[in-house]
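Read the structure below first, then the notes.
Omission of a single protein chain aside, the complex is shown with its protein chains in their original locations.
Entry: chain A
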Amino acid sequence: MSEKNDDLKKVVNQALAEQKVPHVKLDKMKPSTVDIDKLTKPSKETHQEYWGKGLTFLAIILIILLVVSIIGFVGEHGLATFFSDHVNIIHFLTSTNWDPTQGENHVGALAMIVTSFLVTLISALIAAPFAIAVALFMTEYSSKRSAKFLQSVTELLVGIPSVVYGFLGLTIIVPTIRNVFGGTGFGILAATLVLFVMVLPTITSLTVDALKAVPTELRNSSAALGATRWQTIYHVILRASTSRILTAIIFGMARAFGEALAVQMVIGNAVLMPYNLVSPSATLTSQLTSQMGNTVMGTLPNNALWSLALLLLLMSLLFNFLVHLIGKKGKK
């Protein structure tokens, strides 16, 4: 015991001797006298707190105003089609006859709705398995360096503007389809392929996040029970991250559904019910971008486009709702 204490003393003394900064005197650290008056008044920090709270509150109000006015504006114009132009809402949702310049009996959006859903679903469904495979490779199999490399590649792909994808689709995919299947080459297939390339990095990077969120301890535990890598991935990792992967896919779908420019460049822009994958067609978004400049504010053709916009808004709300729903389920 005493031997150890002596040792300790020696060590401490030596440390003090080697210290370059002079030893701090602790004498002045007595409790300062308490000023009661000061305590009852807001201090500088409290003032800062007020300011901080006030500023964030203001910012939130501003954003809420913005959101409400966007919804209000789109809603007002979108609903005008039905209330002031007397288009039947059922007709709007179920008819494929789209030619608003011909009057209220020619405002049917079904062809575009169907096309939008088709390109979204097909592209997301093809992209999801690829994205999951790439993400699994990045998190479970590859070395840190190649994972980093792939990560920056996906980030780069996410950041490329959609016009570039559309342009690439127009110059590579459309002619290829034309050569293989005949026809013009424009259509759902071309749009789907372009969207596949566009949503792949989105889904991949979100899936990587989902897989990384699975604790390493679970992987170790599984390995310690005699599981192979693949068994661990299949039975533990994918199961533990299902809800987050689904969320990733929905985000990808939301991106595909909302993509306008790239789709417009390759889909052919004919508002027709798609009867096969290579016939020209139009989605809600592509119709909006291609017709925006051709209508006069306040007229039926213009209001009809606003109705399409309203439909898109509702869809994005639905996607958000789905994400929340899945998030809640995943937590259970």
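Note that a contact is a pair of C-beta atoms (placed from the backbone, for glycine too) under 8 Å apart; a residue touches a chain by one contact, two chains touch by 3 or more; residues count from 1.
Throughout what follows, contacts and distances are computed from a predicted model.
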item	value
Per UniProt, the name of the complex member that is left out, chosen from "Phosphate ABC transporter ATP-binding protein", "Acyl-CoA dehydrogenase, N-terminal domain", "Pyruvate ferredoxin oxidoreductase alpha subunit" or "Sarcosine oxidase, gamma subunit family"	"Phosphate ABC transporter ATP-binding protein"
Chain not shown: contacting residue from A:N220, A:N276, A:T299 or A:S316	A:N220
Contact partner of the left-out chain, one of A:L79, A:L125, A:A240 or A:L313	A:A240
Residues from chain A at the interface with the omitted partner, ascending	1, 4, 144, 215, 217-218, 220-228, 231, 235-236, 239-240, 332
